[in-house]
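Every protein chain but one is kept in place in this view of the complex.
Entry: subunit A
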Amino acid sequence: MDDINLSSSRRAFLRGSVALAGATAAGGAAASQPDPLITELQDWASITGEGVDETPYGLPIEFESDVIRRNVPWLTADPISSINFTPIHALDGTITPQGCAFERHHSGAIELRKEDYRLMINGLVDTPLVFTYEDIERFPRENHVYFCECAANTGMEWAGAQLNGVQFTHGMIHNMEYTGVPLRLLLKEAGLDRAGDLSDKWVYVEGADASSNGRSIPMEKALDDVIVAFKANGEALRKEHGYPVRLVVPGWEGNMWVKWLRRIEVTDMAVESREETSKYTDVLEDGTARKWTWVMDAKSVITSPSPQSPIPHGPGPLVISGLAWSGHGKITRVDVSKDGGMNWETARLGKQGDSKALTRFYLDTEWDGEEMLLQARAMDETGYVQPTKDALREVRGENSVYHNNCIQTWFVNKDGEAENVEVS
């Protein structure tokens, strides 16, 4: 399979470069010859296409076969416990299609039928309950768009510019419209009187897969905006995103968004599971570590141009495009620099951002054909300004793995090709 994908993507790339050469030659000016695509009758304008019975559920057209999740084989010992990356260099708008949204599994993606699904709520509740999938769908539900970012997104960059592609440096993120039941309704159904003072209580959430991934969430958050979701982007969750039911923990690190959610336990302390001690803690310069660092801070990145998405044309009008998000709320502003952070211009937000959701930004500019050092810098509604790599390292050192929300730099050469670099 991989080989097939690789070679077809290679073909796609070659086709792309041919088109690029043509475009550069034409240069936006008058074409010397009439275009045969227009003057000659094309097959598709004469012969009929596929019928409506051909594709009961479709995949993207073959020409987009390059827009796929990719993984970095050397990162982990086994793809069953590993991560892949969303092709954000090739997407636009804000919603991530499920089929190419990044996956992180600790023991592989399991197949769990709705009929076999059970959700237990136990611990410090008045009545421990078991719900079937059908039960969940009978609670009042809501729809929200939220980003889900792995805490390790951009983690490779702590040690310096390493991976050449925004898919690899920033692709552990997706953004979907979820349909689900507010967790607080399920907790209320089980009753929280027994828990007493809720301010120091927790819920421990756990998945049904073999890794039994579990995380402790403070009750305050659990009663706020956490959702027990069963649909994403209008359709059932895909297997790899936790079918039939996953947790959505807005603004907080992806590991807490437990997939194949099977149990919710009200406790009087954090469980301190492996995923909140050994992993997802941040080692500082002096060797002590921060724990319970749940929120994903404001961050932005330019998705195009970027190493996997070079400028396909010569000087002239250029759209610089990217994504910004904040686990603290809304993105209020994104600035873009073309000279490595010396001077900045404020970008146009594609849509006034939703809270804890991806915001698209555009800088509609004129490229003079010279080299550029592209950067983006996000601000959120708390006034927080996305820090530089140096600023982050000054506070945290370089021993960290997680929560790297630094400003990213792409070096763009005169041919429009981009490379991941670090600047002074």
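Everything that follows uses one rule, which is that contacts are C-beta pairs under 8 Å (C-beta built on N, C-alpha and C of every residue); 3 or more make two chains touch, one makes a residue touch a chain; residues count from 1.
What we mean here is this: contacts and distances are computed from a predicted model.
> Determine which name in "sn-glycerol-3-phosphate transport system permease protein UgpA", "Energy-coupling factor transporter ATP-binding protein EcfA2", "Cytochrome c2" or "Fe-S cluster assembly protein SufD" the UniProt entry assigns to the undisplayed chain of the complex.
Result for the unshown chain: "Cytochrome c2".
> For the chain left off this view, which of A:E103, A:E149, A:E253 or A:D335 is in contact with it?
Reading the full complex, the residue touching the unseen chain is A:D335.
> Of the listed residues A:L198, A:L349 or A:L373, which contacts the missing chain in the full complex?
A:L373
> Quick one: say which of A:R141, A:H170, A:K259 or A:K299 touches the chain that got left out.
A:R141
> Pick out the residues on subunit A that sit against the missing chain.
So the residues of subunit A touching the missing chain come out as 3, 6-7, 9-10, 12-14, 66, 70-74, 76-78, 80-81, 106-108, 120-123, 127-132, 135, 138-145, 159-165, 168, 177, 181-182, 185, 188-191, 204, 206, 210-212, 214, 225, 262-263, 265, 267, 269-274, 277-278, 281, 283, 285-293, 295, 297, 307-308, 329-330, 335, 339-344, 353-357, 373, 377, 379, 382-387, 391, 395, 398-399, 411, 419-424.
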